[in-house]
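Here it is: the structure, laid out below.
All protein chains but one are shown in place.
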Amino acid sequence: MRTDRLETFADGVLAIAATLLILNVDTQIGERAPDLAHKLLEIWPSNAGYAVSFLTIGIIWVNHHNLMAQVDRADRIFLFLNVFLLMVVAFIPFPTRLVAEHIQDDGAKAGAVAYGVTLIATAVMFNFVWFYASGGGGRLLRPDHDPKAVKGISRSYRPAPWIYLAMTLVAFVEPVAAVLLYGGFAIFWMIESSLFGRDRTQA
Amino acid sequence: MRTDRLETFADGVLAIAATLLILNVDTQIGERAPDLAHKLLEIWPSNAGYAVSFLTIGIIWVNHHNLMAQVDRADRIFLFLNVFLLMVVAFIPFPTRLVAEHIQDDGAKAGAVAYGVTLIATAVMFNFVWFYASGGGGRLLRPDHDPKAVKGISRSYRPAPWIYLAMTLVAFVEPVAAVLLYGGFAIFWMIESSLFGRDRTQA
Amino acid sequence: MRTDRLETFADGVLAIAATLLILNVDTQIGERAPDLAHKLLEIWPSNAGYAVSFLTIGIIWVNHHNLMAQVDRADRIFLFLNVFLLMVVAFIPFPTRLVAEHIQDDGAKAGAVAYGVTLIATAVMFNFVWFYASGGGGRLLRPDHDPKAVKGISRSYRPAPWIYLAMTLVAFVEPVAAVLLYGGFAIFWMIESSLFGRDRTQA
Partner (left out) sequence: MRTDRLETFADGVLAIAATLLILNVDTQIGERAPDLAHKLLEIWPSNAGYAVSFLTIGIIWVNHHNLMAQVDRADRIFLFLNVFLLMVVAFIPFPTRLVAEHIQDDGAKAGAVAYGVTLIATAVMFNFVWFYASGGGGRLLRPDHDPKAVKGISRSYRPAPWIYLAMTLVAFVEPVAAVLLYGGFAIFWMIESSLFGRDRTQA
């Protein structure tokens, strides 16, 4: 089975999940706010949440792109592992909204933990997808795959669930700090992989 | 007529229908819930509904992928049969919401029946799409189609409407049991087809 | 300029417009309806509206598919004409909702007229797109286009705005009759073009 329809489906789900994030900002503006300029400043957490989650989904898309570049074909188990991966990614708009609406009240901890759990699940599913494809002697890898790139992906995926677990544990104590860590890690990852990713994964 | 735009359109509708499911979870969190952690636990049926319906649409996507792998070209009747199929699949988010919001109250029966009827319609439309393409001496099949795969698809599609009919009849008596059957059948189907699908449909 | 990105974009807009229709049905179920089964029967116009508009957008997709099969390349004017076409098609969910929610009250006329005007605009834009591509001595047609198919498309597009205009005029007097005409015409078109379309446009 070729991988092109998988890529179309994945790109579709990722594009929609990212674009739906704007609805979270939308719901923050109720009917006819009396002082719109003031209201817009007040809902800055929704705008920040939009930006962080859009970039996070963008990173996931770049990662998926990169992973699929080494994969040649798909079997059913691989397709279903991808469906599970997309299921957790498409969930991201929900905890994003929780964090944005509750970061300044009692619900901050619940929101930040929900966000962290979703990121852990995403990182775990990425590992399942990748190690199923690359395990078993390179089960689904293209015959001409780049061994250095394959090793680079493996090395960068393995610690990710633990990093997100650590950040989620922080969320139980200091939700605001955890949210800053989520955003900061996304930005760090983007910069680091843009500068050094070439050597590691030839992308 | 080639089948590539049909696949793009189908992948688009399936990706959107799956991703829109998160809006059902969203609407369950009203304005500023007083105790967010508690509220998140309370809405577990919405989260379960999200997971079951996302996986169900994922299975439908894998099935459609698999079906199209044997199809070479499309005529208008085939395109319209696919539009009807997509119409019933894109309806799934609605009964999902009904079940999730009413499984614990008087509306459980109506919700579970609506969900079951949607699944029956999906299975019926899959049969129409497939038997139109493969009937009439393999009307739209690729010249080099795999006869074993074609037979395997036919054998697995034919009983599906009756299985969903049986589950829907259960919903009239025991809605909760029916909902467990819907979810269980999806998971069973995924495992079974991942393990044994290769022999039957070479995918 | 090649036409592949135009087709991806058009398929995307059409797939989303069709799939968003379910949100119209969703909004009809308020918070915790007391008698869900009864409520579901009461909102049949929303379900009927979902079906008619989904099929209408499906027909538009098949038409666009068919039109593009004769087109070889795109220039900017052609791209912008397509953007205008997609703009009116993506508007369809709105009058669909108006008709579904108001067909049984005073707003029936306004809703049915709004729906009709949207269909007129769609038919007009289809004519602009098509006659720009096929005019000027086949400006954008593929060198090996089928003259019989080109003539068939021209013949079937030209009367469409007038047919929708006539139905919209009916809506001013008898909104319910007009809505039945919209639905009936879609079904008639599907059947007629499936049975006889092959001779006319080789699809």
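General observations
Letters A, B and C mark the chains in the order given here, with residues in each chain numbered from 1 onward.
Note that a contact is a pair of C-beta atoms (placed from the backbone, for glycine too) under 8 Å apart; a residue touches a chain by one contact, two chains touch by 3 or more.
Keep in mind the model is a prediction, meaning the values are calculated, not measured.
Residue C:Gly107 is the one among C:Pro45, C:Gly107 or C:Gly183 that touches the chain missing from this view. The omitted chain makes contact with subunit A at the following residues, 7-8, 11-12, 14-16, 18-23, 25-26, 29, 32-37, 40, 50-51, 54-55, 58-59, 61-62, 65, 68-69, 190, 193-194, 197-198, 203. With the whole complex as reference, residues 1, 5, 8-9, 12-13, 16-17, 20, 23, 75-77, 79-80, 83-84, 86-87, 90-91, 93-94, 97-98, 101-102, 105-107, 109-111, 114 of subunit C touch the missing chain.
Quick note on the criterion: only the chains that are shown with their structure count from here on.
Least-squares overlay of CA atoms from subunit A onto subunit B yields a rotation of 90° to the nearest 5. Between the Cα centres of subunit A and subunit B there is a gap of 26 Å. In subunit B, the residues that touch at least two other chains are 8, 12, 16, 20, 23.
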